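Every protein chain of the complex appears in place save one, which is left out.
Order of writing sets the chain letters: A and B. Residues in each chain are counted from 1.
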Amino acid sequence: MTDSLPAICFIWQIAMIALFAIFVRYDPEADAHWTEYMHQNNITSNIENDFYYRYPSFQDVHVMIFMGFGLLFTFLKRYSFGGVGFNFLISAFGLQWALLMQGWFHSLDSTDWTIKIGMKSLINADFCVAGCLIAFGACLGKVSPIQLMVMTLCGVSLFAVEEYVILNLIHAKDTGGSMVIHTFGGYYGLTISWILYRPNLHQSKRLRGSSYHSDVFAMIGTLFLWVHWPSFNSAIGNHGDGQHRAVINTYLSLAASVLTTFAVSSLSAKRGKLSMVHIQNATLAGGVAMGTAAEIMVSPYSALVVGVCSGIISTFGFVVLTPFMEKHMKIQDTCGIHNLHAMPGVLGGAVGAVTAAFASTSVYGQEGLMHAIMHGFVDRTMGMQAAHQARSLKQGYLFSLGCILRLPCWGDPEDENCFDDEVYWEVTATKVFQLLAAKLCNVEPLNQCTRSLLTWNCDFTHLETACRVYIFVFLSACLFAVCDYTDYSIMLF
Amino acid sequence: MTDSLPAICFIWQIAMIALFAIFVRYDPEADAHWTEYMHQNNITSNIENDFYYRYPSFQDVHVMIFMGFGLLFTFLKRYSFGGVGFNFLISAFGLQWALLMQGWFHSLDSTDWTIKIGMKSLINADFCVAGCLIAFGACLGKVSPIQLMVMTLCGVSLFAVEEYVILNLIHAKDTGGSMVIHTFGGYYGLTISWILYRPNLHQSKRLRGSSYHSDVFAMIGTLFLWVHWPSFNSAIGNHGDGQHRAVINTYLSLAASVLTTFAVSSLSAKRGKLSMVHIQNATLAGGVAMGTAAEIMVSPYSALVVGVCSGIISTFGFVVLTPFMEKHMKIQDTCGIHNLHAMPGVLGGAVGAVTAAFASTSVYGQEGLMHAIMHGFVDRTMGMQAAHQARSLKQGYLFSLGCILRLPCWGDPEDENCFDDEVYWEVTATKVFQLLAAKLCNVEPLNQCTRSLLTWNCDFTHLETACRVYIFVFLSACLFAVCDYTDYSIMLF
Partner (left out) sequence: MTDSLPAICFIWQIAMIALFAIFVRYDPEADAHWTEYMHQNNITSNIENDFYYRYPSFQDVHVMIFMGFGLLFTFLKRYSFGGVGFNFLISAFGLQWALLMQGWFHSLDSTDWTIKIGMKSLINADFCVAGCLIAFGACLGKVSPIQLMVMTLCGVSLFAVEEYVILNLIHAKDTGGSMVIHTFGGYYGLTISWILYRPNLHQSKRLRGSSYHSDVFAMIGTLFLWVHWPSFNSAIGNHGDGQHRAVINTYLSLAASVLTTFAVSSLSAKRGKLSMVHIQNATLAGGVAMGTAAEIMVSPYSALVVGVCSGIISTFGFVVLTPFMEKHMKIQDTCGIHNLHAMPGVLGGAVGAVTAAFASTSVYGQEGLMHAIMHGFVDRTMGMQAAHQARSLKQGYLFSLGCILRLPCWGDPEDENCFDDEVYWEVTATKVFQLLAAKLCNVEPLNQCTRSLLTWNCDFTHLETACRVYIFVFLSACLFAVCDYTDYSIMLF
């Protein structure tokens, strides 16, 4: 059934073209009528085009998605092609679907039913893809490209709904996406990994480690993410001081998490040796945890504190939680996304809730306060805003966690044989295993076996079952979100 | 004759210094008189300096030239140094010569016979170098650094002439250089590869493949190119909506070509496996094909369609055309530039011609239309503009293709022995071959033999013949271009 990948790529791409033809148009700032738009809006210079405010940040975010995530996923000794290649495939599909989904939920023009895309839409599409790539990290090496495509389709859809609830209904603020992107992506990925649990994964244990050079490749990915994270957290920030402050806060938080990662990594190992896995991942936790509060006047030292805390919990997670989850909770988290994205994301949401509660006109000035936190909802008190922040955190968390916790019908996969890992995985694993054992010094066969890793025989009947279950989850989650939101509304107003 | 590389580097560099001393000055926007220039031109803020409009895009283009192309060329298992190193050498020389050539043709100040260089000149110089690097791709591993330097000198010169004809005489529009850069570079490289055809190249077959990690290095290069391509197509676009729209179009086109590349690659292989060569190259075809029409109001869905088509023809080219050309047309195209640059470039030119023909004031607004397409040539009808676009495509194509088609005096190289590959190549190949066979597990000799790949004994008498033939081609091509242009002029006016 490997033939289905071309079919899916073609059909979905054609569907995208059709939907784009119906719905998508250029934003006034990217349209040839821009000169007239300038006259109408008293804009005096081309430099005021949003393009010049956001393009450098957009490019950095784009580099993070395709190069940062892609190279970070090359750390496995014989899955570098899959890591960087599938990352490429699902990102390229995801961003098209994200432009549509986010457009329908956030910016559908009610006069002509079109979506106007501009620089901010492209950044948001990349953000949405980031959520799916985080989920990919948990399943790295265990899923077929077709499963990844389905996962991305559902992930982007869920993301748009969840983002709509958090940003547009609850009116929380989440500039860098601690809640919207990282907490969501983390628990979405863990859910899928739990669904696809493989009891016999130890059979491919020999391929699960890294090699010397693959670790350096992954380190390049880490550095891409680390260096450009200030752009990630500031890309859709407010013009002027908002973006400026988001960069400073993220820069400091990231620097602090590097030091604590080195410290905890050295503490946790025998004879104080450092682990590349920790350095590659936990050093980034500061950026995740600073996401929600990036634009808030948290003051520079608080940014350092956030970085320190996130670095500690993230490295601690790698040392303690990931083995625990694999052993006792049947969650096999290849890249440790729970430690890098989910937990620091929750921390980030909490930081956002606390700092929003302490916002005052003395810190922000009357005008700045409205601008930075309230989005114009002037009749809300600070406390309410804080409650909203806290709730939206819970929302993001539960929305994806719900899939794990509230759906007993998703029992142990072995029993039902519906997500039998033997079908997708073991054959390939064995093949590679044999080849590796037999011809370790011979370069050509290794290449061949690597390439053989790039696709799997995937039994479509199982995939159908998966899809059906998935649609069920999706609908349940939507229902759950709507109920939850009604609860809030009643309570608050 | 390996001693000639230092001599050529020194002499050419000194020549550059002399020519720069005579001709090159700072642009008013980069000159210390800028403050006075601001007063004279009613510019109110430093941010209106072109530097701030274009610098982020320039940096991305610069990264593409040196890192994107450089790393893409490291895919050969034992030619990574040569790929990235010679790319570095010829780019660094090429951009100096391009500043001069483009300056003489496009922006020679007639009052004091100087060239004023600013941000746009640097971007154009990088573009010009890109054309030569594409040509390098066809010859990768088969030419000496001295040949490359000569190739770059001639390539940049040809480029400037061809660009002058297309942009300044025919007044076609080619923001992202589908015709000017990619079609030209592609056929220029194929011509040279055809000239340097080596019937016994199969003797170095063992070294022609990639290794696991060299494929990952090349993939980093691909991602650099892919991620920054929106900057490439928008770098010299019009301020405001022009650059904004070019980014959106390229972003979408690239995303679409990724999906179709994966689809066709999977279809074309036994058992549906994906090929790294396709992923490394054909995914970029969307950017190439969007070049000419980047700034045009093609609408987002058309950008997707362009991406789909270019991805298909490019991957198809790798599967079918490259082997065919090597076998039957004596063109050995190491990197497959015909598939990545030449064909998508032709497609891009065609897209430009079609979209220009459909431009109307309803889509652009009166002001926008003039701005975007016409460069102020208001008395031309749309159809004429379209004809011009189509012709300029042919122009770029024939200009370089002419070298192949119209010069029967360049017969089979074996007979004349003038470009005998034995002289430059076989010795090295054999040397490496022996070393590889004998000492595969030993690391040091491999390094040595790799370093030995970095230079070749090149017989200068052959090079002289080559140069003479080259000058002949260059003059013929110029003549041909002038005749062709006269034809157009007569026909059109």
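General observations
The rule is short, and it goes like this: a residue touches a chain if its C-beta (ideal position, glycine included) is under 8 Å from a C-beta of that chain, and two chains touch if they have at least 3 such contacts.
From a predicted model like this one, the values you see are computed outputs, not experimental measurements.
Screening A:E36, A:D241 or A:E326 against the full complex identifies A:D241 as the residue touching the chain left out.
Among the residues A:I181, A:I220 or A:A356, only A:I220 touches the chain that is left out of the figure.
One chain is missing from the display, and on subunit A it is touched by residues 47-48, 52-53, 56-57, 60, 77, 209-213, 215-216, 219-220, 223-224, 226-228, 230-231, 239-241, 243-245, 247-248, 251-252, 254-256, 258-260, 262-264, 266-267, 271-276, 279, 283, 297, 299-301, 304-305, 308, 363-365, 367-369, 371-372, 440-441.
The chain not shown here touches subunit B at positions 2-3, 5-7, 9-10, 12-13, 16-18, 20-21, 24-27, 29-36, 38, 45-47, 49-52, 55-56, 59, 62-63, 66-67, 70-71, 74, 80-81, 84-85, 88-89, 92-93, 95-96, 117-119, 122, 145, 213, 217, 220, 441, 443, 446-447, 450-452, 454-455.
Criterion: only the chains that are shown with their structure count from here on.
Between subunit A and subunit B the centroid-to-centroid distance comes to 36 Å (mean Cα coordinates, whole Å).
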